[in-house]
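Left out: one protein chain. Kept in place: all the others.
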Amino acid sequence: MTNEEARIGVYVCDCGFNIAGVVNVPQVVGYARGLKGVVICREYKYMCSSPGQESIQKDIQDLNLNRVVVASCSPHLHEATFRRAAEQAGMNPFLVHMVNIREHVSWVTKDKKEATEKAKSLIAAGVARVVRHSPLERRQVPVRSDVLIIGGGIAGIQAALTAADAGRHVYLVEREPSIGGHMAKFDKTFPTLDCAACILTPKMTAVKNHPDITLLSYSEVVAVDGYVGNFKVKVKRKPRYVDETKCVGCFECIEECVYKTAKFPSEFELGLGMRKPIYIPFPQAIPLVAVIDPETCIEFKTRQCKKTCVAACGDRGAIDFNQKEATVDLEVGAIIVSTGFHVFDAARMTNYGYGVLPGVYHALEVERLAASNGPTGGEIVLRDGRKPAAVGIVHCVGSRDEHYNPYCSKVCCMYSLKLAHLVKERTGAEVYNFYIDMRTPGKGYEEFYHRLLAENLHLVRGKVAEVTRIAEAAKEEGKLVIVAEDTLLGGIRRVPVDMVILSVAMEPQPDREEVRRMLNMSCSSEGFFLEKHPKLAPVSTMSDGIFIAGACQGPKDIPETVAQAGAAAAEAIALTSKGFITLEPNLAYIEEQLCSGCQVCIPLCPYDAIELDREKMVARISDVLCKGCGVCVAACPSGAAAQRMFEDDQIMLELAGVLSR
Amino acid sequence: MMQTEEFQPRIVAFVCNWCTYIAADAAGVARARYSPNVRLIRTMCSGRVDPQFVLGAFEKGADGVLLCGCHPRDCHYSVGNYKALRRYKLLKKMLSQMGFEDDRFRLEWISASEAEKFRKVVEDMTERVRRLGPFKPNGSSTPNGGK
Partner (left out) sequence: MADKPKVAFYWCASCGGCEEAVVDLAEGILDVIAAVDIVFWPVALDFKVRDVKELPDESITVSFINGAVRLSEQEEMARLLRRKSKFVIAFGSCSHMGGVPGLANLWDRASIFAWYYHDAPSVAPGNVREPREHVRVPEGTLELPAFWDTVKTLDQVIDVDYYLPGCPPTPKLLADAVGVLLRGDLPPKGSVLAGTRALCHECPLNESKPEKLLLKDIRRVHLTKVDPEKCLLAQGLLCLGPVTRGGCEALCVKGNMPCTGCFGPTDEVRDQGAKGIAYVSSILDFDEEADIERALANVPDPVGTFYRYSLPRAYLMRTRKVMPHA
């Protein structure tokens, strides 16, 4: 191909007005026609559309083009599109080069003349570069069919079931003793008010019973190596001190624990309920296996416990005080990250008194109070057991607030209305919802809002300034007073209540950075995992083979989470169904006759893909291990290492092109 | 409007495919406006950037060179950006011996989510290089200095 004269077609996209509204496309086309090797240059309204692609294909065949440059949007969006089009017309797809004149030019440049000049220089660079492109073959690598899912909330559960039903073997890793996530803590779900447990626990059980799901609860993924289709994963299994294979979840050990009463705050109950040192987080837990907390267990503290639990377990002998942390190595083809969200720490907003005023709760705590399997058996009562006569629900706590999180957590209006309903239903209290805007988009959501309006809810439009127990009037004595500006009435209101519920934001998990690094993902500025494209690849990430689902990607409710989990599972299934995948050919390679065997490249490779052929004293790069970063190429002191698609001369010509104007 | 006589520097930015190129795309999506002086060259990793590219850019008429990659510990290829950093340090030392102004060659870590940082860096770099004036590669340092 290198000896053949370049016949280049240049295609400049208007992208409707997106490009043509700023860049003078006819002028750019005229310029491109004058570039060396350019046989044809066309403008079209939407190059990526079928007619646009067909015009390229027709030119390839009619005009015998051997190179194509498409000046349109980011290659991250449509490189695959145009490569495929060229391939269908019989051209090697890697003889196509994309020039980004939308994201990098028309969308960011105010001055039309400057934008036009910049577009010309980038096209000149693309044309200069593409001449040196060579036909390349994509390589195929085998793909493992197993799927790893990190996080066993509703997203992970749904994804696991979907993938396993499709015949994949799924490893579901959950760091808590039970799967279920936040959803397992809820009483009812909006807008249908069906009980969370009723819809979640069957799915949890299905996970347990599915022959193609290996559940690794109380475990954490600690290392991920490898690449798409061939990930090597290390999972740390924390010791439960109860043998999972022997325990049947009979609760007898818990009954017989030397602690006669539960006196340690239960993590699952957010401290509102108590547990013993040996416990099962909640009765519907999956796996239904006890776990011992070594921090509170007398045997661990003194080694002198009577070990009544062991006696209770009897012949089963499930309790094992000597259990050690273990590591499991997995090899999977795809990974779904469904690590969920973190509840905003309401104590950060000191003006609301959370953690200081006992009558102030955050929403998840009230979910537990309302839950029939919760610490109060579903009674919404204050810490002293009283039923509240008046309850205030504060929306947007930690959301839509520049001091905390500027974004809307999306679910709070709806769950606040749900809690209002539950509070009224269980206590008959007067309920006041303080909101900034009532946001209820979603199927059946606005209807739910109207249903609540009919339940005589007090809706106060205004952001709450503070929650105080300092009474200014007799009716405020002994009460919590919510101070807010009512923006509809145009005045400050003081509403005395017995209980305050803070509708806290959904935040990214505190350990997102470690997870992100481990999986080579990105986070958006607020800390949620970044999807590859918000519209076109919403569950993919920039790391091939790693997908995201649920609230780790951004605040979302259960229906959305479940839908996204299904989508992520579908992506994982699609990836792992052919048995192989094709990878970009952007590999590094060594020109053997130029290599001096100096070995500079060898320690630089992050994948140990380079080895020294001791017989010939030359370096050799493994196609299978190389991921195409090009670090060795930049370092190679004799110019023997090179990288396909990013050859030195291609880059130098591109450089000359961008500097040509 | 910019004054016509104002010097318009030409700046080449080498950006990695996974972080800074995406940030530049995101800046586009956000319609962040920035000066057109910076032109991007994409490599898979900042660790692919050969010092020859940097010097070649200057030789070919760049007034400034920007090298961008993922933040430390965030490299898509785990450690490529450290190699970029090491090369930058030695190259910078060499360039300073060659009488280069500090602002002509710059390394910045810009993650995929940092569209605004990308915009700011581009604007700042453009302004600094504009103040330095044109870079004349291999030009004589004395007026009428002979061959």
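Worth a mention:
When the chains are written out, they are named A and B in that same order, and each has its own residue count from 1.
Methods note: contacts are C-beta pairs under 8 Å (C-beta built on N, C-alpha and C of every residue); 3 or more make two chains touch, one makes a residue touch a chain.
Just so it is clear, the structure is predicted and the values come from calculations on it, not from any experiment.
The chain that is not drawn here is touched, among residues B:Phe14, B:Tyr34 or B:Phe58, by B:Phe58. From the set A:Gly249, A:Gly378, A:Pro559 or A:Gly597, the residue in touch with the chain omitted from the display is A:Gly597, counting the whole complex.
Listed by residue number, the positions of chain A touching the unshown chain are 591, 593-600, 602-604, 617, 631, 634-640, 648. Where chain B meets the missing chain, the touching residues are 50-52, 54-56, 58-59, 72, 79, 82-83, 85-87, 89-91, 93-94, 97-101, 135, 137-138, 140-142, 145-147.
In this text, only the chains that are shown with their structure count from here on.
Those residues of chain B whose C-beta lies close enough to touch chain A in the complex are 1-2, 10, 12, 18-19, 21-22, 24-25, 27-29, 31-36, 39-45, 47-53, 56-57, 60-62, 73-74, 76-80, 83, 87, 111-114, 119.
The residues of chain A lying in touch with chain B in their complex are 74-76, 100, 102-105, 107-111, 114-115, 117-118, 121-122, 125, 516-517, 520, 522-525, 530, 542-543, 586, 604, 606, 627-631, 633-635, 643, 646, 648, 651-652, 654-656, 658-659.
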